[in-house]
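For this depiction, one protein chain was excluded, whereas all remaining protein chains were kept in their positions.
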Amino acid sequence: MYINMFLYIISCIFVLLSHSAMLLNVYFNGSAESAANVIILAVAVLGLDFAYFIIMLMFRQRSYAIDFLLILILNMSVIFQSCFGGVHLSVKHYITCIVSLAACKAGFLICKNPKWLQMQKKYIYLAIGILIVAILTLTGSRSMWINIGSISIQPSEFIKPLFVLACATYVAEQQKKRKVLWFYVVYENFALYGLTAVICLLQWWCRDLGSLPTFVGIFVCGFFLRICYPKAKFSKKTLITAGVILLIVALIALRFAPDYVQERLHTDIWNDKTGSGYQQSHALIAIADGGWFGKGPGNGTLCNIFAHENDIVFATISEEWGLLFTLMVMLAILIMLAVPLINPPRSYYHSTMSAGVCAYFIMQMSLNIFGSCNMIPFTGVTIPLISAGGSSMVTSGFMVGMLIAAQSPEFRQSALRQKRNTPVRRQTA
Amino acid sequence: MDFFTDTSSIFLCAVSAAALDLCVLVLILIAYNEKKHAQQYWNRISGCMELSAPDVSYPLNCGEILIGRHASADIRLPDLSVSRYHAILTVSDGIWTITDIGSKSGIFVNGTLVTERILRENDVINLGNKRLIFRRRRNNNVH
Partner (left out) sequence: MKSIKRSQYIISLFIIVFIAGMTALVIKIRTEADFYMMNSDEQVLGMVYDRNGGVLFDGTGKGQYEDNFFVDVGNLIGDNKGQMTNTLVAQNLKRLNNYSFSSGTVDDGKAAIYTTLDHNANRAVYNAYGFQKGCAVAYNYKTGEILVCTSLPSIDVTKGYDGIEYFESGTLISKNMYRTVPGSTQKVSTVISALEIMGADRLFSKVYNCSAHYTNLNGDVIDCHNWSGHGDQNIQQALENSCNPFFAQLIENDEDLPLEDIIKQYKKMGYAVNEDEDEYIDIDGIQCEKASTTLMDSHEFRTQWGCIGQGDTMVSPIQLMMWQSAIANGTGKMTMPHLIDHVTDVDGDITETAETEFSKQIFSADTANTVRQMLLTNGANHYVYSISGYTVGLKSGTAQVDEGAKENSLLVGFVDDPNKPVAFCILIEDKNSGYLTTEQVAKIMLDSINLQ
């Protein structure tokens, strides 16, 4: 049960208030064909709010701030997605949001005990292995989608949280050096480097280059935490060397990138408005058209463009709700990521995990937003929690669960203690 | 009429943005408030322990604490007799354990050489020439 019922109610009220304000905006400014559509949307959103407020209390947590932020952002995305091309509840996105909330709670339960999770590392590696095999065998020829009936799953999304966990394990295990011949080595290092290489090759192979920077971002995050941790202090030389190496690798990668990537890098979108610059140019026009205050929910024109609900969702929202509001939403996501700064995690495992989650969110958001606005090459990645897309929503929900776990950690170690401490006791007795 | 719809649309948009901002602000404040609870919870787990040397005391604020001579160690003991990475303290349910992580001079708890051992209040730990006392924190109000 929550410690302070008063604060809980205050938070609930404010979340409901901001959703209601948005719904009012939809009702008065929107292009709803009938009020019924708005009412259905309102009932769905506010109902989900209430349901989650109650479910939230069933979990023993020290901190609920991220939970509130999560439901705030998720239901905003439901409202956004429901307004594209006319106001009507986007049932598909609504369901993925519920699944995402469930994934969040699952993530919390799995990750709340760092010691326990650290011991389960072989399952993490196993799961990544299974997913890689699944990508290699089940996806169509060199693509990133598995089609089951009408549902398409992007398995590489699911690797991301596991990869964050692998990074966290790797940092937390740094003390466990084993002597092999004359060298002290940490097995985890080899495991993680190997894993990173395999994943990068895999992304390259299945042409999912949008996800590649995210993985690299998470890895760099973990790697910095490691090289800063047991070996040397935060040495500038190391950092600069690592940065230079990364830059060189990136440049080489770009040099030898496949043709379709090269094409994306060297496209002047305004000269190719109907070809490869189609989405970006329309996205930018839409943002400019929306201005600060937007055209009103449901009045956008971008909903006729391919991938308006995920790849260029920033522009779609910006057109309908205004750039100002869209920036606020991004700010809310940033605040959610910044909660570990306010309330620090209590173990290396959790702190690395938080940093990894942050890296995931920021990388995805940057790639999406800056890509769709033509500041960097356009890759089809999603904004976590905002873009439509089942795999991405579930993954990001799980990641938020990991953040929550880092806020409300558990330090039980019963299994571990029995195994390790018995001989010690005998020795010291 | 045009003017009215124009202003109302901007007004409603501003209201939504303001409500969102307000909500985020409140949640930030809540997060700060929860920090206190998290600290209390942590005190319960860690048992309000600290390591104290004669002149300085080190609070135990996280689940793993690295002790050594190196600058990146959580508790830095600048003495050549202490290995760069000497020992690590871990906590579980209020019980602190000290573990040797490949030190040269070893860990002595109450005079006994150990590689891993559960600490009790007022245990005296010797790392090389350095001597630390594991004890309850004097001032509980300090976070």
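Chains here go by letter, A and B, matching the order in which they are written, and residues are numbered from 1 within each.
Here is the rule we go by: a residue touches a chain if its C-beta (ideal position, glycine included) is under 8 Å from a C-beta of that chain, and two chains touch if they have at least 3 such contacts.
Please read these numbers as outputs of a predicted model, since none were measured by experiment.
Asks: Looking at A:Ala359, A:Val381 or A:Val394, which makes contact with the chain not pictured?
Replies: Of the candidates A:Ala359, A:Val381 or A:Val394, A:Ala359 is in touch with the missing chain.
Asks: Per the definition of touch given earlier, which of A:Leu7, A:Ala21, A:Cys221 or A:Val313 contacts the omitted chain?
Replies: A:Cys221
Asks: If the hidden chain were put back, which of A:Pro340, A:Pro377 or A:Gly390 would touch it?
Replies: Going through A:Pro340, A:Pro377 or A:Gly390 one by one, A:Pro340 is the residue touching the chain not shown.
Asks: Identify the residue among A:Arg62, A:His88, A:Lys121 or A:Lys295 that touches the chain left out of the display.
Replies: Candidates A:Arg62, A:His88, A:Lys121 or A:Lys295; residue touching the omitted chain: A:Lys295.
Asks: For chain B, which residues reach the chain that was dropped from this view?
Replies: 61-62, 65-66, 72-74
Asks: On chain A, where is the contact patch with the chain that was removed from view?
Replies: That gives, for chain A, the contact residues 171, 221, 224-225, 228-229, 234, 270, 273, 281, 284-285, 287-293, 295, 301, 323, 327, 330, 334, 337-338, 340-341, 344-348, 351-352, 354-355, 358-359, 362, 365-366, 369-370, 373, 375.
Rule of thumb we're sticking to: only the chains that are shown with their structure count from here on.
Asks: Give, as an integer number of Å, the spacing between the C-alpha centres of chain B and chain A.
Replies: The mean C-alpha positions of chain A and chain B differ by 27 Å.
Asks: Hey, which residues of chain A end up touching chain B in the complex?
Replies: 3-4, 7, 10-11, 14-15, 17-18, 20-22, 24-25, 28-29, 62-65, 68-69, 72, 76, 114-115, 172, 175, 177, 184, 228-230, 232-234, 293-294, 296, 321-322, 324-325, 328-329, 331-332, 335, 339, 342-350, 407-409, 411-413, 416-417, 420-421, 424-425, 427-428
Asks: Of all residues in chain B, which touch chain A in the complex?
Replies: It comes out as residues 8-10, 12-24, 26-28, 30-35, 37-38, 41-42, 45, 61-64, 66, 70-72, 85, 88, 91-93, 95, 97, 99, 101-102, 109, 112, 114-118.
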